[in-house]
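Everything below concerns the one structure shown next.
Only one protein chain is missing; all other protein chains are in place.
Per-chain residue numbering starts at 1, and chain names A and B are given in the order in which the chains are listed.
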Amino acid sequence: MTRTWPFLSALLLLLAVGGAFYGLSLEAGGDAEWNEAYYWRAARFTVLQAGLSALLATGLAIPVARALARRGDFMGRDLLLRLFALPLVLPTLAAVLGIVSVFGANGWINRALDAAGMGARVPLYGLTGILVAHVFFNMPLAVRLLLKVWSAVPGETWRLSAQLGMDGNAIFRRIEWPLVRRHAPGVAGLVFLLCATSFTPVLALGGGPAATTLEVAIYQSLRFDFAPDRAAVLAVLQLVLCIAALMAWQALARPMPAAPTSGRGDIRPDRAGTAWRDGAWIALAAMFVAAPLLSLLLDGVGPALLRVLGEAAMWRAMALSTAIAAMTALLSLAISAGLLLGTRHLRRTAPRAAMPFLSLGLVALVVPPFVLGTGWFILLRGTGDPLRFGIAVIVAINALMTLPYVVRALDPALAGTEERYGRLSASLGVDGWHRFRLVDWPALRHPLGLALGLCLALSLGDLGAVALFGGGDTATLPLMLYQRMGSYRIDEAAALALVLAALCLGLFTLSEKIVGGPGDN
Amino acid sequence: MKRFFPLFALALLAALPARAETLTVYAYSSFVGKYGPGPAIKTAFEAECACTLDWVALDDGVAILNRLKLEGAGSRADIALGLDMNLVAEARQGGMFAKHGKPAAKLSLPVEWTDDTFLPFDYGHFAVVYDTQKMSAPPKSLKELVDGDPAQKIVIQDPRTSTPGLGLMLWVKAVYGKDAPAAWAKLKPRVLTVTKGWSEAYGLFTKGEAPMVFSYALSPAYHMEMEKSTRYQAASFSEGHYLQVEVAGKLKSAKQDALADKFMAFMLTPGFQGKIPTGNWMYPVSDPGAALPASFDKLVKPAKTLLLPPEQVAANRRAWTDEWLAAMSK
Partner (left out) sequence: MTIERAGIALEAVTFRFADMAMRFDLEVASGAWLAVTGPSGAGKSTLLNLIAGFETPLSGRVTIDGRDMTGVPPAKRPVTTLFQEHNLFAHLSVADNVGLGIDPRLKLDNAQRAQVGAALAQVGLRDVEKRLPAQLSGGERQRVALARSLVRARPVLLLDEPFAALGPAQRREMLALVGQLRAERGFTVLMVTHQVDDALHGPDLAAFVNDGRIIAVDAPAALFARRDLPELGDYIGR
């Protein structure tokens, strides 16, 4: 089993991606020409906006994470961290509208500036808008990932720093910064990938076609020019670009520390006198994340919400969305399990191959879901009506999209148990299922709860795969949301966005509580 | 895996309604959604045909055509409904569609309809819709829009990803001809942002992000009828307004050939046309069976209809889009 499972996972992944590309190559495109300057500009803009987004999101996450690490005890900290998981899993359109409510030309900030009689306005559309959206989506993720760095600082270190009389600055320079410098590039790399393939925010807030990314060009090739083969070439270009970024990332990144030690913030010597500064960082970050979410709540609550909640179709869509999300999560976990087992095996036998093997799981992140979908549609039509496979393909594509998060969440924990207990388990003959049950599960269940929650929520918010393979009967919540917007029912769309956000948050919390077990992060 | 299978099977089962004599129609999603005309049309047609009408909801007209191209002869669609007129030439090239016989009713369109493959089912003019609370003097022509105050912004759609976006591009082309790039360059500072589709643009507009949005001449009718509000109005342009005609066609590969013919005929009867004005917020192409809502009288009536031949659009779309890109990316 330890051999076949990883093999099957890798095979499935390669087949899924390779098959999609093969399918696309079968369908020769129209007469559309290869506009080199255009693609070159798109590639450049992709790197520019993703690079800036990664720098900003990670750079801002560092002081916020530090403040949160230092204040391990304030009320509402858990709630805040849970809130920080929301931007990533919200349907992008809903999130973009939330951002517009706050930062837009007629948003809260500009209206406050006007009310205060200041001539100045904050412009949103253009590169600024893209960056604001990307920081909104990814800064909270970066904070959550970076917080693990602090939780790995042993309690002895804090006691020692207290004894040596180190102040906040000295602690940052000597203890925190070396850790952050090791781990931040990895976090920034992940953010880069997420932003490189971002789509809706770029188009909605970019201000015009100067803000064209490769993802937009791929979509255009598939949709408007209907040139699947060219879409495949562009997708390969994007893949190469992202793999280059991925390699740079892996060269810079260090594995995240695994098992949290007793490193609680409450014994740090530099807590006194920094409460105001920490409070300011935390409050700013919380407001930045919470304000657009709050606007979703305000826009969503109203008579339209009651109307929407009274609709049987809405509950059916919710049930279908939830079922798809559950199947997605199971499939994603099954594939990840194979990748993780294989990686563990390789760490023992061929350490150099371990990380490249694990990176297979990231591939789907950089292949647009509509590329996967269209490629498979072409392949499946040979078997009759591809819509018969609708839900299966939607689930498969969603599962591929969620793999990076699952792998990223689980690998450090698994690497940790291997490092500590690998030999001991081998010498005692604790292996297979029992190794999982007795050794890995206790360390795994917490990150697993997080991974499962992310899977569920990401799949709930997805539109890409559903839009391609869905038909009359596969009305999911995001699809319904778009439908209402298309019929001028913007109030009901807002209500649906709220329902969707609540469902995301609910499932996320549930899986963190049930699977993740008791205890906090 | 074992636990996963029953769930999966259940979802599949739920997705497969099995009944004989089912007519499958591909349409865009807002057409078949709760507030679209789809549900009422389904009821009306099923009462006449003693069959089942199965809507398959796709993103938009482009998605319908792409889906048909992907599926080829294996498509389960009998009819495709909701193609934009600008897609007609391209759709014809594939040879997927069957010719219709004679239209069952007299068509009332701003242009003469001669197409032997596709039948129109509704039409409307594009228009710039503005917020009367923010703008007292809307532009009176496309030229005024282009030359106007850049502080008064407009939200438009991307011609690479949306039908209205393409409509605006063609409108500018129809008015400015080879000077279109210069016009776009001039308009550019007025453009707040360029969205992927109509929904995003209209959402930003109603949020108050910009006083103008590119939309339809009939958009204000929705607000007047459903919200009793005259806040949002369309600006009448002296050069004329670009026309959008939405069409349907029967596929050669239709499995329910007779039923499909029946539906194409039904499409031009009051049972279908009557649902269009307040369902799809477009004009019917033949007798809707009842008077149009009062608010329709208050709408902009274009003095002139602009329309480029579908063949010319199909031949130049790519080049014009590149031109637009170049002008808007500077």
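Everything that follows uses one rule, which is that a residue touches a chain if its C-beta (ideal position, glycine included) is under 8 Å from a C-beta of that chain, and two chains touch if they have at least 3 such contacts.
Quick caveat, the model's predicted, so the values are computed rather than measured.
Peer 1: Among the chains in view, which touch the chain not shown?
Peer 2: So, spelled out: the chain left out of view touches A.
Peer 1: One chain isn't shown here. Among A:V240, A:L309, A:L424 or A:A502, which residue touches it?
Peer 2: Only one of A:V240, A:L309, A:L424 or A:A502 touches the chain omitted from view, namely A:L424.
Peer 1: Suppose we count only contacts with the excluded chain; which residues of chain A make the list?
Peer 2: On the chain A side, contact with the omitted chain comes from 259, 420-421, 423-424, 426-431, 434, 438-439, 442-443.
In this text, only the chains that are shown with their structure count from here on.
Peer 1: Between chain A and chain B, what is the gap in Å from one C-alpha centre to the other?
Peer 2: Centres of chain A and chain B (C-alpha means) sit 34 Å apart.
Peer 1: In the complex, go through chain B and note every residue touching chain A.
Peer 2: Those in contact with chain A are residues 1, 3-4, 7-8, 10-12, 14-17, 28-30, 32-36, 54-59, 62-63, 65-66, 69-72, 74, 76, 153, 158, 160-161, 188, 191-196, 198-200, 202-204, 206-210, 219, 222-223, 226, 281, 318, 321-322, 324-325, 328-330.
Peer 1: Any idea which chain A residues touch chain B in the complex?
Peer 2: Going through chain A, the ones touching chain B are 27, 31-33, 35, 38, 41, 93, 96-97, 100-101, 104-106, 125, 129, 199-200, 203-210, 212, 216, 219-220, 222-226, 311, 313, 320, 323-324, 326-327, 330-331, 334, 374, 377-378, 381, 384-387, 390-392, 395, 467, 470-475, 479-480, 482-490, 493.
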